[in-house]
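Please see the structure below; I have some questions.
For this view, one protein chain was removed and the others were kept in their places.
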Amino acid sequence: MEKVDENKEGIKGMVNPRRYGIERVAYLLMRLSGLGLLAYFVAHIYETSNILRGRVGWEEVISITQTTEGHVILAIVIGMCVFHTANGIRVMLGESGIGVGKPIRPDYPYPSPSQNARHKIAIYSSIILAALAMMYGLAVMFGE
Amino acid sequence: MVESIECDLIICGSGLAGLRAVIEAAKKNLKIKIIVISKVQVMRSHSVSAEGGTAAVIFEDEGDTIESHIYDTIKGSDFLADQDVVERFCREMPNEIYQLERWGMPWSRRENGKIDQRWFAGYSFPRASYASDKVGFFEMQTLYDTCQKFDNIDFFNEWFATSIIHNRKRFMGITAIELSSGTFYEIKAKALIIATGGAGRIYSYSTYGYSSTPDGLDMAYRAGVALKDMEFVQFHPTGILPSGILITEAARGEGGYLLNNKGERFMKNYASSKMELAPRDIVCRSMITEINEGRGYKHETGVDCLKLDLRHIGDEKIKEKLGAIREISIKFSGINPAQEILDVRPVCHYMMGGIHTNIDGTTELEGVWAAGEVACNSVHGSNRLGANSTSECLVWGKITGTLAVDYIEKGVPSEPWPDFLVEAEEKRIYDGIFRGKGDVNPYEIKQELTDTMNEKAYVYRDEASLVEGLKKIRALKEQTWKHVDDKAKEYNTNFTNVMELDSMFRVIEIILIGAINRKETRGAHARTDFPKRDDTNFMHHTLAYYDPKEPIMKTCPVTVTNYKPVMRKY
Amino acid sequence: MATILSTPKEKTTSVISPSKKVTLRVAKYNPKTDPKKKWVNYQIPYEKWTTVLDVLLEAKNHLDHSIGIRYSCRQASCGSCGMIINGKPRLACFTKITELDTTMVTVEPMKNFPIIRDLVVGFDRLFKTHKRIKPYIISEDSEITTKTTELLQTPKEVNNYIQFANCIKCGLCNSACPTMATDSLFIGPQALAQAYRYVADTRDKGKDDRLKIIDESHGIWRCHFAGSCSQVCPKGVDPAMGIQLLRGYLLGFRS
Partner (left out) sequence: MRESVIMKIHYGTALAAVALVAVHVLFRLTQGFVDSLTYESVIANYRFLPYAGMLEIILILLSIHGFNGLRVILLELKQGRSYEKAVSYGCIAAMIAIIAYGSRTIFMTNMGMV
């Protein structure tokens, strides 16, 4: 079979969040935060494994994280974690068919019930919550 | 270079008629190989635009009768319908409603779950089953989706059929161009069902989509099959301005009023008992009379029009039963029908005429059937009633599908393939059109041609304007428009557009000659110089046979069973 | 690079009205013959009701016959004319110039479909996925005998699926979906919404069949509720809703 170029938009299209609504932004943030958390998770497992090297080893590693960069990264992780969790709960509800509206006879101009205010509010709340958590985290870390 | 394909049955055209036929054929014999060829993608055929309803008697318990459907249809046809055909049609139709229902058609229902029906013009009972106002769309979807059950159907999406190959006695195959690659094919087959639909794009102001051109009609005509009753072109009273998109008759069926510039429901002067629900020919004539006598409006484009008032129907009911026309009028004309009045005007809508067939949809060429709007089995005579056309497509889709399979199963002798005909066709379209020379823009010729039809062969006609129209189109034909600027092979719509234009010239000529010859007023053919129906001289069908110079005109009788022609009054 | 006005060598007789003009920018590309896509500009007059399809046809009819474009009904019911207009997937016949609020109209073929030529894309994949989800009533009594009548269905029951039955198979949703942008095997919002349309129909008994078909590695789970499909759908189908409701069955929240 001849291979046809499908003119797929590729990662660029997947990533471009501007053309569509906030739901598409949430989709993108969910992916990025998931990947970010995975990266942190792996690093975290490595980090904690240093405890096996005794007090010296542990404090060596901890001291690397107790820097400004370390704190900023940790703050981002907190943000990602909060957003991913909050939005994750929204997505799980939605994907179970909860809160996506009921089928109706659509009337022009055809609003889409699944793209409803509840979800939009949940997305904005997740983002705000994540931002607050980040600020709180920064305050705690730099405060001491 | 010609590529070759073989199959058992070709169905050319994938509107309601074509798809109904293919399901019947595929179901009847799972072994025969069927090809559905369509110049648009199969489910995009123009039938998707049918809006208002599909007529059938399903409430006999509430007082409707088949008999009444038969009489309404015959009276609506101004007694030109073949009455045996109408009888068969009305008897078969109820089953089609139920069959579609079983296949998933989302008919609009009554509270108790039964299929609902609504009023349509010219009937004496609310007899049109409907699915909101997207009947054709949902029917197409139901049929297309049902086709997906079968693996012996091959859809040839976007293939343009150009000619029928036969050996004078019997059908042998067709030639076609695959649009996506531009390759020219011969397709050998045992039987053919033509279902290429209407040709309303021969008028510039039309309810039809751009794909409704007469190339299917012309293909049959060139193969020597007669075209029948072509002078009867139906105009629909309510095309919205400025686009010409249809506002379905169901809008009046649900209670809409037609108003002149005095704010009167003027139909009371023309058809006092049926008012806006008189048959289309009568409403159109009344509208043009109103306009001619100065009681019309002027649309901002400068076109004369009248008004259609739906406001009293109410927003909720409009949304529920007329959702699509609500969308159309808001989007395309900026008017919400629940709040404002619409500008409407009679617009080309349907061809009563078509390929001459008998009651079975059989044509004069062995192995070829025709079904749907392209066929003229004379069920509509000189004026079709609304909602009877989608019905016709279903009934004759089923009949021809069955008959074609029977024919194939009986065995068709194989005979030498007439290569020379394929070569001749290749010459005609590639040397004559694709590589043609000229400096006249074919699209401008098409505009002039279709404008001429609007002017000269509209609702009212007379000898002088028809003759003038004929002269004008013959002059246009002589210009050097037969060339294709786009030289690419792939998806060359410039090429198909010019082929469509080429077919328009032949078919329009038949329409005009037929209209000139018919010196009477009957149904959709209203002559100001002969304002009366003339049953002594014109109670017959018009036939046109192909001749390279000019069509050969003949006639054939109308079948009358029980219903004597009487004065038509509503 | 933008080339300006390739006018065919013909005498022209049509008068172009001196009203407002729009610049139409068309992505022309024939993968069989052209090395790459090129942009061609046309100046077209328009009125308040003019649609993008109207200006495209005006360009095709009078300025450049070779524009490749698919269209038919011009009333948003056939689903032929999906394309990317000013960056978003839309129907050309259902987008008025005036509502775009700019005098520069850029049209490109739909993304995530192979280009046949210019604005015309191949639909083979959409047709195949549509067929795959068994888009028809599955039931023993789907063929009538002489005396069958209808199966009853209340208006309410019809409303449970009618919105999904509005799909015109235009493919805009598949063009907008982020998963489609990279996944060549994803069933896609169009077909998934149709799977729900039939599952939600009281006459149908094919739910388990269909759930099995869509429950595979490139099936329904590759939708992440991004919602873009519903945002571009011109007919209010709301595929995103259909997909999530369908997934409700698979997760055991609905039965």
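To keep things simple, chains are lettered A, B and C as they appear, and every chain counts its residues starting from 1.
As a working rule, a contact is a pair of C-beta atoms (placed from the backbone, for glycine too) under 8 Å apart; a residue touches a chain by one contact, two chains touch by 3 or more.
Quick caveat, the model's predicted, so the values are computed rather than measured.
Trainee: Which chains here would be touched by the one that got left out?
Mentor: Its contacts among the visible chains are A, C.
Trainee: Where does chain A touch the missing chain, residue by residue?
Mentor: Given the touch definition above, chain A has residues 11, 31, 34-35, 37-38, 41-42, 45-46, 48-49, 51-52, 54-55, 58-59, 62, 66, 81, 85, 88-89, 92, 140-141, 144 touching the missing chain.
Trainee: Tell me, which residues in chain C touch the chain that this view leaves out?
Mentor: The missing chain touches chain C at positions 179, 182-186, 215-219, 221-222, 250-251.
One rule holds in what follows: only the chains that are shown with their structure count from here on.
Trainee: Averaging over Cα atoms per chain, report the distance between chain B and chain C in Å.
Mentor: That gives a centre separation of 26 Å.
Trainee: How big is the gap, in whole Å, between where the Cα atoms of chain A centre and where those of chain B centre?
Mentor: 56
Trainee: By residue number and range, which residues of chain B touch two or more other chains?
Mentor: 132, 327, 331
Trainee: Which chain A residues reach two or more other chains?
Mentor: As it turns out, chain A has residues touching two or more other chains at 105, 107-108.
Trainee: Would you mind writing out the residues of chain C in touch with chain A in their complex?
Mentor: Within the complex, chain C touches chain A at residues 31, 87-88, 109, 111-115, 121-122, 125, 159-164, 166, 176, 178-182, 184, 200, 224-228, 230-238, 240-242, 244-248, 251, 253-254.
Trainee: Sort out for me which residues of chain A touch chain B in the complex.
Mentor: Residues in contact with chain B: 105, 107-109.
Trainee: Using the touch definition from the top, list the residues of chain A that touch chain C in their complex.
Mentor: The touching residues are 4-14, 19-21, 23-24, 27-28, 30-31, 91, 94-98, 100-101, 103-108, 110-115.
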